[in-house]
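Heads up, one of the protein chains got dropped from this complex, but the rest are sitting where they should.
What follows is chain A.
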Amino acid sequence: MKMGEFHMNKHGGTNDASTVESEITNHLLVQHWRKDFPILHTSLYGKPLVYFDNAATTQKPSIVIEAENHYYRHTNANVHRGIHTLSQQATEVFESARGKLRQLINARHDHEIIFVRGTTEAINLVAQSYGRSRFKAGDEIIISAMEHHSNIVPWQMLCQQTGAILRVVPVSDAGELDINVYQSLLNKKTKLVAISHVSNTLGSINPVKTIINYAHAKHVPVLLDGAQAIAHLPVDVQDLDCDFYAFSGHKLYGPTGIGVLYGKADLLDEMPPYQGGGDMISSVSFEATTYNKLPYKFEAGTPNIAGAVGLGTAVDYLSAIGLDAIVKHEDSLLNYASELMTNIPELRIIGNARHKTGIISYVMAGVHPHDIGTFLDRQAIAVRTGHHCTMPLMERFGVPATVRISFALYNTKNEIDKLVSAIYQARELFK
């Protein structure tokens, strides 16, 4: 995670018995984890799949796939609505998933976990419910130059509705936020800070605790976009003291269409509902409607019950392996790949922050990212090419697009070797 560690490995690497032993243990561990993911055992173009597009979405372990399946086969009913046994059971598994998510991020209360479709919906919810009811013309919202479009556009829409103004924290050449500028942007008009915990394009882990401390000193709440952090770092919302935390289940080995907005209970309590409908009310008459309590106030309509069950199971899976083991493994992949890729003269890595997760974006002189993407695809290596929904960031680095590889717990050094050898081949082809 720290570049310092990387250099130590690079220059002072000793092959003593304990290193070799830990390499072997790690190898066995990863081989064991890989068994859990059926898709990793498929082939494309006659070659075993190498999946390096984990920042877009991760693959799913069998137990997650089975949990959804089992739910539909044995428990399916609507939640919070029926007196019958199945409905009670469905409600129980749904609410127990909520509890697991609370534990994962160490929230104080279950009712601080709002089920949404994903990060995008979570951010839109905060913009429209929290922002729209209280921001006025001239108020300011601070975001950063490395945000995903889903942490830009909802705020632009809010600005159009309210007359509020966006302020943008710049990013350094290394891919780090300029904290001095951030501090100077915080002022009496600042109403909210919305920043990514980890950048999906650069992999930079932002100093979110510092960001939150500075904001709180001015009584400004902070939303963290945790889409790229949640499966790759331990997240403790109480320790961070963030006001909102948004993430998607599908980037955390869970199903698509389910995600979480965490919010501090007192903030959520004061906020008006985001959508109206069933489940979010406690009583409706044509004269007046009383809203339900948290979290149901924000969960209008029949939720993605099977998705929540699948996501709860993904959390079980992640917790059984342990985030510390995952961080250690993904760090070693990052260091290994960074070192090999730095040796390719035409290759330029975009994003060299001191603290990074397993994401490497790069461009190559003479070969367009899209051509590299096609070339790698024919070797069954799945990478992302393009702007990664961060067009302002591409502009900042003066590139139209990058190739991005992003690691998950099941990736191996052997897969990185395949990637690097394919990059060399592409370089030959495009010479």
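For the reader, a short list of remarks on this structure follows.
Basically, a contact is a pair of C-beta atoms (placed from the backbone, for glycine too) under 8 Å apart; a residue touches a chain by one contact, two chains touch by 3 or more; residues count from 1.
As a working rule, contacts and distances are computed from a predicted model.
According to UniProt, the chain absent from the figure is "SUF system NifU family Fe-S cluster assembly protein", selected among "Sarcosine oxidase subunit alpha family protein", "SUF system NifU family Fe-S cluster assembly protein", "Xanthine dehydrogenase" or "DNA replication and repair protein RecF". Looking at A:Lys191, A:Lys356 or A:His387, the residue that reaches the missing chain in the full complex is A:His387.
Residue-wise, the contact with the chain that is not shown comes from A:His370, picked out of A:His41, A:His84, A:Lys188 or A:His370.
Contact between chain A and the absent chain runs through residues 367-371, 374-375, 378, 385-387, 394, 399-401, 429-430.
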